[in-house]
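Missing here: one protein chain of the complex. Every other protein chain is in place.
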Amino acid sequence: MRIHCPYCGERGVEEYSYRGDATVRRPDANGPDALERFVEYLHLRDNPAGSHQEFWQHLHGCRAWLVVQRDVRTHAIESVIAASRRVAR
Amino acid sequence: MMTETQPFRLATGGLVDRAAPLNFSFDGRAITGFAGDTLASALLANGVRLVGRSFKYHRPRGILSAGVEEPNALVEHRSGSRREPNSRATVLELYDGLVATSQNRWPSLRCDLLSVNSWVSSFIAAGFYYKTFMWPASFWERIYEPMIRRAAGLGRTAPAHDPDTYEKATAFCDVLVIGGGPAGIAAAVAAGRTGARVILCDEDFVLGGGLLGDKADIDGGSGVDWTRTMAGELAAMPEVSVMGRTSVTGVYDGGVFGAVQRVSDHLPEPLPHQPRLRFWRIVARRSILAAGAIERPIAFGNNDRPGVMLAGSVRTYINRYGVAPGRRAVIFANNDGAAGTLDDLAAAGVDVAAVVDSRDGSSAAVSVAAARHGVVMHAGAMVTQAYGGHGLRSVEILTSDRQRERISCDLLAMSGGWNPTIHLTSHLSGRPRWDEAAAAFLPGSLPPGMTVAGAATGNADLNACLASGAATGLAAAHDCGFSGRLPSWRGHGSGDGQCHQPVRPLWRVPGARGKAFIDFQSDVTTDDIDLSVREGFGAAEHAKRYTALGMATDQGKTSNVAALGILAEITGTDIASRGTTTFRPPYTPVAIGALAGHARGMDFHPRRLSPAHPFETEQGAVFVEAGAWLRAQYYPRPGETWLQSAEREVRTVRGGAGICDVSTLGKIDIQGPDARAFIERIYCNNFAGLKPGRARYGLMLREDGFVLDDGVTMCFSDTHFVMSTTTANAPVVMQHMEFHHQCVWPELDVQLTSVTEQWAQFSVAGPLSRELLRRVVDRQHDIANEAFPFMSAAQVTVAGVTARLARVSFSGELAYEIAIPAQYGDSLLRELMRQGEAFGVCLYGTEALAIMRIEKGHVAGGELNGHTTAADLGLGKMMSAKKDYVGRILAQRPALRDPERPTLVGLLPLDHGSQVRAGAHLVASGRAANLENDEGYVTSSAFSPMLGRWIALGLLASGNNRTGEIVRACDPLRGTESLVEICSPQFYDPTGERLHG
């Protein structure tokens, strides 16, 4: 698999490190049900068999964290953006 | 017609160089072949027909094919530490001095005692071992299994470490062409002429593929001439590279291909500085699979006898190698390829006894050829059985009018049709589809960017190959933005007939007598498939797994499809519904060495060395692996053991001064307006109040509430901090912080940079450390106790070079850590040691460091093991209640707040002389040592020179409240046990007076 880093160009998967589901967002620690939300945030996953939004880091490159949209059945990559450029909540 | 020394060598013809004889040996016998031979062709030229023994029944086997699909002719190639078991003689390029030995036989190839298995074969059919060898249970490991294991296996691995080297390389191209036959060459030329970057990989050592084995003409010249012309043109194109002896073995996601280049396998040993094999990762925008097709054997009785060969391979031995594989042949086929085979055999002077065509209607092409050569033609007939032990002597045929007839012959050229070589098309989970018209599996869904050309499409007609090659080559180049004209060639080949595929495949001969093999090497017969179905293993994968079909070194290249066909016949279903077996990488077996490349021995992983490594080496340091780092473990003086050395180092530090290289600690430079806010969220303790010029110990949790790491962070300004981490966790912490910065709080304006390698860092510890540093740090910096108290941090200079100084202590002594740009690290350490001579300073290593931190009860790797909470380590009070930080919420889960959790305690053996080892478990005294009573364990231990006894740290259930209690430290693994007293983890200087000295 090869991932197109928005900063460095297309690179082999061996340069990247994987983190997992990028659709989950760290909850408000001061919310009334914070504990329950954090348990879900850290543990529960949709784990779809299809298009998956996920975090990767260009670890052995520019070290940018990326949000990659990828089909986990075919490994076809639909889009890559820098995580820090994601539209805020 | 035949030469004298090589009785089966033709006087003329072929691509071998009769002026270049090569001497080799097989089973100790000296034999001669020619340059251009394979081991198989040279053996056949010399009349050697018995080459190997089969896996299970140890049946005598010869040479079936002329390619990578060979199941039978396997040998041990080379000897000693270069011995390569299971080498296929059919693709082993002959060189002078080649040594080959037959395998899987004892005592000799001709007289193999285990061929007794063949006699009892009726009792040891597929899967018999699942039904027996169960009584008594203990006999499995002691009797049955060793017996089975000794009988199984084929060749022997090398007895010593591989002396050759391997290499890896990466290549990029627009168009990758896989296969150097007519279609592949046409594709490469068509694409290359457009200017596209083209790589052509061909597994053979001569380009040409099927053009070498068949008699062919293209545009009026021979196929071989055309190949040479095209090869010349390709060689002249700067953007094209032709890689011979290179097998593309796997397709991976993203247009990545794996390929093995046999750099030196055709040489007695690799040339100087050359690898044996080179593994290529080829990244291609488009690929063209032109891998040809593999002929199908036919299952009839004793179809494994040496002398029974694939017809196309017979043609190859004649046309390419100038070898007649027999003197009197029978042709058995279900397709028009028989005509070409007959022509080629006749031209080679081989007496053809009969042509047996299984098809009912007479085939014009085959009949005409038979008539032309005056050969008896049996239409609608079958070969039912072969005779002969170590070599074919005759065959029995069943004629169309049900007469059995015996024909003497020493060669049977059989063809059951062809299977397109489409393995690579399914490496990305593509499923081949059964094509009724072609009576073959054809490529289904293809890997992105791949097209298929030539015989791999199911059409092996030479014109079709040239046309599809040219078309796919041009189209692939076009896809990459190149343009050009479609080349056109016209040709005809002696194998063309074979592409007129039979209407119906012939998998097995009805009424065959004797064992009819499908998978030759694994000894799977048609009866075994029958048995599988009978027992419910009728699904393709079940049958394969039950019989071991396709598991041999040929990976089922001649057997998988036949098995599916036979399964379909037996169950009365069509072959498509049986499912297809999945082809997985590698296409042909790949040496482990090639895939490992140079990463072996000391080069397995990179080594990280401290900038002061040279000086430490001079000082006699013994180094130890710490992750990727090598760290000085201790500095023994002559005659000292490691323990004596470490004790001396501790005493020297605590009594005066010592220096430890801590360059390996992770260092993260944190800058920006939100630097402090970010650190606040990363550490669980408060950093809001940390003033410039001060340092603070920080504790970091994972989001799940367990401790991740600890370290000291220095504040140089409100927007600039430098954090240190443990050596082991440095990469993890950096990644953890980058994640939270970029993914969780991108709004924070902060920059993180790992500067671990940019700074050398030394701990200078001991009561005299300040005096020592005063001589090294430039005079304008006041480091007096009052001016630079405990937990101070400052930018200083050393000989004018910027350095950082922090007054922190891991040892519990008055101590400093001084950091300097890495290029000055070695010099600084030398200077510190030179100035320290007056104070009796010594270098100390990780052993002394560990002893001192245990004496002080500081946590390290043994305690920061991913299972502990802040409270477990006695650091619960550090967790701020006033802010949000990573791990805050989930640390509140009940199990993490359980008061009975094991917490950090000190442990003192009651018997001063006895040792407690890390890894021992703690059990309440008077209780049995079992899991129910297991209350914790020893995390670290050391002999304390200061206390003169062994001390230890441990994690003990409710440990906080058990000071003074005696528990058992049980170490059944090492057969020791001692009683230990629970105490505070601070063994030495518990009030911390020495820190402030």
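Note that the chains are named A and B in the order they appear, and that numbering of residues resets to 1 at the start of each chain.
Here, a contact is a pair of C-beta atoms (placed from the backbone, for glycine too) under 8 Å apart; a residue touches a chain by one contact, two chains touch by 3 or more.
Please note the rule applied: contacts and distances are computed from a predicted model.
Chemist: Suppose you had to identify the omitted chain by its UniProt name; would it be "Sarcosine oxidase subunit beta", "Dipeptide transport system permease protein DppB", "Tryptophan synthase alpha chain" or "ATP-binding cassette, subfamily C, CydC"?
Modeler: Checked against "Sarcosine oxidase subunit beta", "Dipeptide transport system permease protein DppB", "Tryptophan synthase alpha chain" or "ATP-binding cassette, subfamily C, CydC": the hidden chain maps to "Sarcosine oxidase subunit beta".
Chemist: If the full complex is used, which shown chains touch the chain that is missing here?
Modeler: The omitted chain makes contact with A, B across the full complex.
Chemist: Pick from B:29, B:149, B:402 or B:779: which residue touches the chain that isn't shown?
Modeler: B:149
Chemist: Looking at B:108, B:429 or B:641, which makes contact with the chain not pictured?
Modeler: Residue touching the absent chain, from the options given: B:429.
Chemist: Hey, which of B:15, B:267, B:596 or B:947 is the one touching the hidden chain?
Modeler: B:596
Chemist: Quick one: say which of B:372, B:584 or B:912 touches the chain that got left out.
Modeler: B:584
Chemist: Which candidate, A:10, A:36 or A:78, sits in contact with the chain we can't see?
Modeler: Of all options in A:10, A:36 or A:78, contact with the hidden chain holds for A:36.
Chemist: Determine and list the subunit A residues touching the chain excluded from the picture.
Modeler: Spelled out for subunit A, the touching residues are 1, 12-14, 17-21, 36, 39, 42-49, 52, 54, 56, 72-75.
Chemist: Which parts of subunit B face the unshown chain closely enough to count as touching?
Modeler: Against the left-out chain, subunit B lists 55, 81-86, 120, 122-125, 128-135, 137, 140-141, 145-146, 148-150, 152-162, 164, 166, 168, 250, 252-253, 256, 258, 279, 281, 427-429, 527, 531, 534-537, 539, 541-542, 545-546, 548, 551-553, 555, 584-586, 589-593, 595-597, 599-605, 607, 624-626, 702-706, 708, 861-862, 865-867, 890, 893-896, 917-921, 923, 929-931, 934, 937-940, 970-974.
One rule holds for everything that comes next: only the chains that are shown with their structure count from here on.
Chemist: Based only on mean CA positions, could you tell me how far subunit A sits from subunit B in angstrom?
Modeler: Inter-chain centre distance comes to 28 Å.
Chemist: If you look only at subunit A, which of its residues touch subunit B in the complex?
Modeler: 1-2, 12-13, 17, 19, 22, 26, 29-30, 34-35, 38-39, 42, 55, 57, 59, 63-65, 74-76, 82-86, 88
Chemist: In the complex formed with subunit A, which residues of subunit B make contact?
Modeler: 252-256, 281, 283, 428, 448, 703-704, 735, 738-739, 741-744, 746-747, 884, 888-890, 892-893
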